[in-house]
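Of the protein chains in this complex, one is absent; all others appear in place.
Presenting chain A:
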Amino acid sequence: MDELEAIKVTFFQECEELLADLEGGLLAMQDGNDDGDTVNAVFRAVHSIKGGAGAFGLEPLVRFAHVFETLLDALRSNEIPGTPDLTALLLRASDVLADHVSAARGLGVVDMDASAAMAAELKIATDPNAAPAPAAAAPAEEAPAPAPAYVDAAAPIVIGAPQSDIGDGLDDDDLGFDFQPMTITLDAQAADAAVLDGNVWTVSIRPKSDLYRKANETALLLRELSRLGPIQATLDDSAMPALEFLDPEAAYVTWSVRVETDQGEEAIREVFEFVDGDCDLEIVRGEAPVADVLATLLDVAAPAPEPVVEAAAPEMTFEAPVVEPVAEAPVEAPAPVVEAAAPAPAPVSAPAPAATPVAANAPAAAKPAQIDVPGPGQSVIRVDPERIDRLIDLVGELVINQAMLAQRVGEYGIAPSSNLAMGLDELEQLTREIQDSVMAIRAQPVKSVFQRMPRLVREVANMTGKQARLVMDGENTEVDKTVIERLADPITHMLRNAIDHGLESPEERKAAGKNPEGVVRLAALHRSGRIVIEVQDDGKGINRERVHSIAVKKGLISPDLTLTDEEIDNLIFLPGFSTADKISDVSGRGVGMDVVKRSVQALGGRISITSRPGLGSTFTLSLPLTLAVLDGMVVDVAGETLVIPLACIVESLRPKAEEIRPLGPVGSVLAVRDSFVPLIDVGLTLNYRDRSPPPTEGVVLLVEGEDGSRAALVADAIHGQRQVVIKSLEQNYQQVEGVAAATILGDGRVALILDVDAVINLRRRGPPPPSDPTLIAAE
């Protein structure tokens, strides 16, 4: 059953994709962008969800999907017209369907009342004449449910064979399926011997050419009949024309089969289920006048039978020997039939031959990489993410190793123009390319995050009474998996904010001469090695006066400070700015934009806002493409090598003595242009040394923390910028305050990656920090 569980996992993955397709298609319809096939794709998505759900017996999901599908089917066959209202209904239905999928997955519960109400709405939309009474809707929803029991649902393919266990049944059959059943006898008397009245049937089969056109086969029908009991088959080829008049595609023969079975007429009819209408079938109880048939049969000219077979089934050459003996050697006749029939049960009696790689792989497929549908055209490989992570780790090691090698060679003072040095350069180039390529494997389109957003927008719009349309761009922009997982929260927040605070109410918009429906644009793009996410609304823009007054009221800035428009806009990111007075339930759940900013900065990202009054605002979020490597500045502190994330560093400088001002008993600040920034000796903060050397002897790195506060970190020397592979310290050692992670440098030494925020906070906990508001506003 493990395999089934694995398929179930696949099913839910697929559901995610299908739900995304569904929503994407519906949104395209909403925007009037459907290309005719959209409604089909939308239908297929729901249909496939239902199909898979049926296989796993997920009843509520199947039932709802069925009602949904029925409406979509009516829509795609133009039985009902597509209207904006209908599309809106379908979108809401897709949300309910998504809830059903989540519930089936064990993530959350479905509001069954809401589901029933939606199902009722869908039914009314499908057939406006249907009883609209909601009370009637619930039972009606039950009605079309495909039976959960496999047996019932699959009934049409049951042929009434007594075997309940497939293995046993077919094994027995293998043995029992011998000369006896298919005997084509010329001796009418022989049949009399074992006749049990009532259990003998005569089946006459007259195939039409359509039967063969659909690749059905008389011999197989006879074989199926023989599973019900012993049979005797007689061929009547009296209708067979002479060879020169023979149409090879036509059917000329009639079979008369005597079946001895206690399973009744129904079981016999079921054998012919697939050929219903493609042959004249007559089933009568009792013996048939075989002799009559036989008479005509024997009158037939000898050469005829062979062409018969070829005419009937050109591809099935094995039938030739079956028929030929009718005229010539009846006793031998059955043997070839048995041979022809034997392969059918074979796969069952030998359940695990593992003869092909495909079959051999299948059971073990859950763990190793799966190759999914290796088509000649486009092919997709599904790989266990662990394998890729391992590969990325290894490439990280390779990068380190290459750097070590380069350093060692450098120590020998080899000329840069030497073959060795040039070879090393090439190696470095290649290593970098391999690293990029490997990272690209793990890159995923941001679609997986974006596709959750339309629903969010609908919900937030409903809740706030706004009309909002979401436009998405660049869904296929790729970014490392590690980053993607952490995009959802900031995007969610920015969208909520855009609708709740950015967009005006429909009335206000109308009054302002705008379309009552606001547009929120969510876009992803690559820009200079980073991924940029933009959330833009066409709302009222930031009310700068209000923002300024709030910031003053909360003591975040001094009242007499003159700020540029941009500076005022960015005040909303200040910790403590967003409160209940500004942030409603929807936007924040009490969380302000400062939290968003902090979480973005924790990823090495930045967030900013631009706004134009009356025209709207744009939030721009930029993040590194991966969290597996980091661009850092390598510095020396008290003899230790440290890496400071480049994303935090604003600039580096050598301080002059006159720029340094003491502050309090131990602290000091550095004058950077118009503001003062606290000086922090990294060596002191991390307890590498007891007292700081004069800052003028070192280098100062001006850094910006997550909350926008700045600090001047003092280091002894700078070694330069380097891309380093991030190694978790928590996993390999333990968490160390002030240290974010570690890396291995070219010389093989472990270097710690500085957690800039933690360092700033450590310092704050010591002597009180200077709380000069200009430090914050200087941004």
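Simple rule for what comes next: a contact is a pair of C-beta atoms (placed from the backbone, for glycine too) under 8 Å apart; a residue touches a chain by one contact, two chains touch by 3 or more; residues count from 1.
Throughout what follows, contacts and distances are computed from a predicted model.
Missing from the rendering is one chain, named in UniProt as "Two-component system chemotaxis response regulator CheY" (options: "Two-component system chemotaxis response regulator CheY", "Protein-glutamate O-methyltransferase CheR", "ABC transporter permease" or "TIGR03960 family B12-binding radical SAM protein"). Between the chain not shown and the residues A:A215, A:L561, A:A602 or A:V666, the one that touches is A:A215. Only one residue in the set A:S48, A:T202, A:T482 or A:S668 touches the chain that does not appear here, and it is A:S48. Per the touch definition above, the residue from A:F11, A:F68 or A:Y252 contacting the chain not shown is A:F11.
Not every partner is drawn; the one left out touches chain A at residues 3-4, 6-7, 10-11, 13-14, 37, 40-41, 43-44, 47-48, 50-52, 54-55, 57, 146, 150, 153-159, 161, 166, 170, 213-217, 219-220, 224, 273-274, 277, 313-316, 318, 340-341, 343-348, 350-353, 355-356, 358-359, 362-363, 372-373, 375-377.
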